[in-house]
Each structure stands twice: as structure tokens, then as C-alpha cells.
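Down below is the structure, laid out as C-alpha cells.
With one protein chain held back, the other chains of the complex are shown just where they sit.
In this document, chain identifiers A, B and C correspond to the written order of the chains, with residue numbering beginning at 1 in each.
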Amino acid sequence: MLTVVVIALLVVMVMALSRALLGPTIYDRILAVNVFGTKTVLLIAVVGFLFGRPDFLDIALVYALINFISVIGVLRYFEYSNDRHQGDNP
Amino acid sequence: MLLLLAITALAIAWLRDLFAAVMLAGIYGLLSASFFVSVDAVDVAFTEAAVGAGIFPLLMLAALALVGRNEQTAYRRPLISLLLVSITGAALVLGTLDMPAFGSADAPPHNHVAVRYIEESPKEIGIPNMVTSVLADYRSFDTLGEVVVVFTAAMGVLGLLFTGRAASPGSATERANMYDHRVLRVVSKMLIPLILLFALYVQFHGEYGPGGGFQAGVIFAAGIILYAMLFGFGNAQRVVRPALLQILAACGVLIYGSVGVVCLLSGGNFLDYSQLLPDPLVGRHVGILVIELGVGITVASAMILIFYAFASATVNSEEVA
Amino acid sequence: MKLQSGSEPGADALKYRLSLFLLLVVLWLGNSGLYSFLLLGFGLASVIFVIWVSHCLAVVDQESQPLHLARRLPKFFGWLIVKIIRSNIDVVRLIWLGNRAISPCSTRLPLGQKSDLGRVIYANAITLTPGTVAMDMDDDTVLVHALTREGIEDLQEGEMRRRVAELER
Partner (left out) sequence: MIALLLEGVSVLCLGTGIFLLVSGGVGLLRFPEVFSRMHAAGVTETLAASLILLGLMLLAGWGIVMFKLLLILLFILITSPTASHALAKSAVHGGLGVDPDRNETS
């Protein structure tokens, strides 16, 4: 069962990755990265479980955290540079 | 998984929009970390998670804010560099041909020092996480070198970018930002203490699970950077002062180095922790704890400093423009 | 920020710090799983250090430690979970039905909350239920985007708003 979960997660990660590549707007990419991040968190948790290594959960937690911070950072930067170059939308 | 990695890497090189490239670099970090997880390299994955997926995109963005978003169109045909890259790549591939087949038992990494590390480290050092014992004890010189590199990098960036002029705290724009983002403000107020505590947890559990000074430092820095992004650089710099950070960064290296000197003084080799205390096992334990602390302090302060440097450079160039 | 937390009476600030302390201790103990003397000592030192830093950063106050809501939160979460499950089913149905089934639209809804915390809980509850996303917020309205007209109408009935308002009464 867990293997199926891993495969499903990988499939969804590929979907998110293709959304990130396709774009079209920058917000699509950010959204895709965010989704990708949470899926990675789940993936690591499940893989850790599969290997019987609860240490992995620490990594998953760090991921969840880092993912949030970097998405916020990206958005912050983006708003900032939007203010700077008015009308310079993607 | 490796295929995904390759696709992402190609896409990064292909994209003209640097911003999108940074986003993909974040994905690349996440991917390579999952790859490390799947080959059971927990500590590497941990570092990749914190650095490759977190701090790296943030710093790249800060740099982007400085240089502008779109890649300059290359006017000259970069033939020479292409040639150079190809040669280097070919040399690397040639080099790998000499290496033993992946996973073969007589490969040097499997019968040189690794065996000794794996078999002896529980006895000699007495801590469960082997990676930590390798990094912080057997190879403590290397790690000291790495810490110095981080420190030097931070100082270099500071020398290049830091103007010493802090953004004026609580300026009009900053206050508007805080007010605007009330969802972010409330949620991150709840989260920041938890992030900081988690960083310290990672710091002190480096001996038992994945983690240690590098990762902890990065997580701690990420917590502070989150604060800086939401409450304005002025506010952040008022609380976590750059001058203090510079001292701290130096202190971290100093702690590491002085552990070595203390070892020398008590009659052992440089960084030979077993001399620290009468009982060599406990001595090693203490030594590792202390140098990990040094690493954590240096990494955290260096990261925050670099971030400040970029941010203040951006703000200043803004004021000039 | 500074002003807000500075103007609170001392006893209150202590209360929030105490609650943060308990939270952090639980977090450390739950995460660590190793209860040796040394590590517990480190834990205590870390907790105290973090509380000190957060105090310096002025993030410990009524907003980050919503003690006054704690008693009524479980009931709200119970309701929210049911709501989330139901709207998840709706959205999944829409996904498989395809683009023709959806009619994205957005509107401004009134906010009835007294504090920023209440507004934030409301906005996050809206976003947490798939099919509706809170896009922007000012002092008394929130801009909501929904996948279908029904999603908006559901919110307009105001049950969620009433429940959040009840929370901070």
C-alpha cells in the first residue's frame, strides 16, 4: 500500500513539475512549487516509514518549514520588484 | 527520479526568465533531496533540504532583486566558454570511467576508511549518528575548514555589498507592508518561535539523528529571515543587530578553533577531543557538542548577515534610483 | 508591533509567555524522545533562549497565543473538518467533470470580526476549504474567489462567519 502511495506521489510531483514548466504566469509556477514542496514532505514521510526510519520525519518537518518560508520569500520578492518596475508584468 | 533531476536542470539552463529559473532551482533542491532520502543518505538530504531548497533560492532572489530579472541577451557567441565546458565535462566523464562500477564491493570507499568508520565509530566515540562522528571527529579538520569558508564568504559578501547603513526602522513602506499582510503576520508570529526551537532541537540532536550545526544554523537563519521579510529589515536589524552577528560569526569559528587549542594544551593533538576530560568517550562527546555549537552559531549568523547584505544593498540602490 | 505588546499589562504578557513556554516544552519533549539529563538540560536552555528571542522580536502576544479562544476552538475545528471534507468532494467532482462544469467568480464578502486574529481565522478557514480562496482583505471586507457560483452562495449564507464571530465572543 505504501508503495502505491509513493508512486502516486511521484506522479503528482511530475504533474506539478510540468505545471511549473508550462507556466504560463509566474503565479502558476509558484503554485506548482508550493504543491511540489508539500508532496515532497509527504513523500519523505512515507519513504521514511517504508524504510522504518522515523528520523526521516525530522527532514519532512524541515521541508514543510523551508517550503513555506521560501514561498513567502518568493512572493515578497515578487511584490517588491513589481513595485519597482511598475507595469513590468509577466 | 534522476530523470526528473535532469529535466529540471535542463529547464533551468534553458529559461530566459531568471525568476522562473530560481523557482525551478528550488524544485531541483527538493528533488535532489528526495533522491538522497531514497538512497538513505539522511544527513545529506537534511542539508540539501535546508540549503538547496531553502536558503539558496532566497539568496538568489535577493541577488536578483539587485541585478534585475531578465537575463541579458548574449551578444557575443559564447563559443569559447562552450568549448571549455565541453572539455571539462568530457574530462569528468573520462574520470568516472576509471571509477569502479557503482555499488561494487571492492570500490575504494568501501574498503578504505569507511569500514573503519562504520565498525569502530560506535566504540570509539559512542554516539549513534555515524555521520556526525565522521564529520565532527575523524574529519574535524575538514569541518573546521568548511566553517572558515562559510565565515569568509559572509565577510566577502559584506565587504562587497554592506554599506553599513541600516534601513530606517519602521519607515512608512514597511509599516504598510506589515499592515497589509495580516494573515501572514499572525501566522508567522505563531510559527517563528516554533521554528527557532526546532532549529535548536536539530542542533542538539545531531548526535542521535540527522542534523547538526550546519542544518540548525540554516533553519535558525531561515526563521529570522522570515521575520525580516514580514516585519521589515529595519525592525529585524534593530533586534538582531548586524554588528552582533559579525561578532557571533567570528565567535563560532573561535569556539571551534579554541576547542582544538584546548586539546593541544591538555596534551593531545589538535582537535583530539579525547584529551578534554579524563574519560576519553565523554571527552569526545563534549568536544563534538561544543564544535557543533560553534558551527551552528557561525552558519546562522553568516546566513543572516549575507541576507542582510543583499537586502540593504537592494534598498539602498532603490533609494538612489 | 512594539507599541501593541508594550501597552499590555504585565500580567498578561507573563501569561502569554507562560503559554509559549508550555507549548515549546511539549514540542521539545515530543520531538526529542530522548530523556537523558543532558538533553533535557539543553531543552530547557533552548526553550528559555527561544522565549527570550521571541520576546525581543515582539511576537509573543494575544495574536500568537490565542488563549482567550482556546475553550471554543475544538467545536469550531470539528465543524470545519466536516466542511472541508464536503467541499473536497465537491471540488474533486468538478475536476473530473472538467472545465465546463466550473464557473470561476469572485466577490467581496463582509467581515464581521472584531480583531485581526478573528479575520485571519476566517480567511484561513475560507482558504482551507477547497473551492474557495480568500484573495485579499481590508478592514471590513474579504475578497473571495470560488470555483463555482454555489461556493460563493454558500459563504454568503454566512454560517462560517457566524461561527468565527462566535469564537471570539
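Some notes on this structure:
In this text, contacts are C-beta pairs under 8 Å (C-beta built on N, C-alpha and C of every residue); 3 or more make two chains touch, one makes a residue touch a chain.
For clarity, every value in this text was computed on a predicted model and none was experimentally measured.
The chain that is not displayed touches the following shown chains in the complete assembly: A, B, C. Note on the undisplayed chain: of the listed residues C:Val25, C:Leu40 or C:Leu143, the one touching it is C:Leu143.
The missing chain lies against subunit A, touching residues 1-2, 4-5, 8-9, 11-12, 15-16, 18-19, 25-28, 30-32, 34-35, 38-39, 41-42, 45-46, 49, 54, 57-58, 60-61, 64-65, 67-68, 71-72, 75, 78-79, 82, 89. Where subunit B meets the chain that is not shown, the touching residues are 181, 183-184, 187, 190-191. Although one chain is not displayed, subunit C still touches it through residues 27, 30-31, 33, 84-85, 88, 91-92, 94-96, 98-99, 102, 104-108, 123-125, 127-136, 143, 145, 147.
We adopt the following convention: only the chains that are shown with their structure count from here on.
Centroids built from CA atoms put subunit B at 20 Å from subunit A. Rounded to a whole number, the gap between the C-alpha centres of subunit B and subunit C is 31 angstrom. In subunit B, the positions touching at least two other chains are 188, 198. In subunit C, the residues that reach two or more other chains under the touch definition are 31.
Interface of subunit A with subunit B (complex): residues 10, 13-14, 17, 20-21, 23, 26, 29-30, 33, 36-37, 40, 43-44, 47-48, 51, 53, 55-56, 58-59, 61-63, 65-70, 72-74, 76-78, 80-81, 84-85, 88, 90. Those residues of subunit C that touch subunit B in the complex are listed here as 1, 20, 23-24, 27-28, 31-32, 34, 39, 42-43, 46-47, 49-51, 53-54, 56-57, 59-61, 63-65, 116-117, 119-120, 123-124, 134, 137. Touching subunit A in their complex are the following residues of subunit B: 1, 4, 7-8, 11, 17, 19-20, 22-24, 26-27, 30-31, 33-34, 37-38, 40, 42, 45-46, 49-50, 53-54, 57-58, 61-62, 64-65, 69, 184, 188, 191, 195, 198, 202, 209-211, 215, 219, 222-223, 225-226, 229-230, 318.
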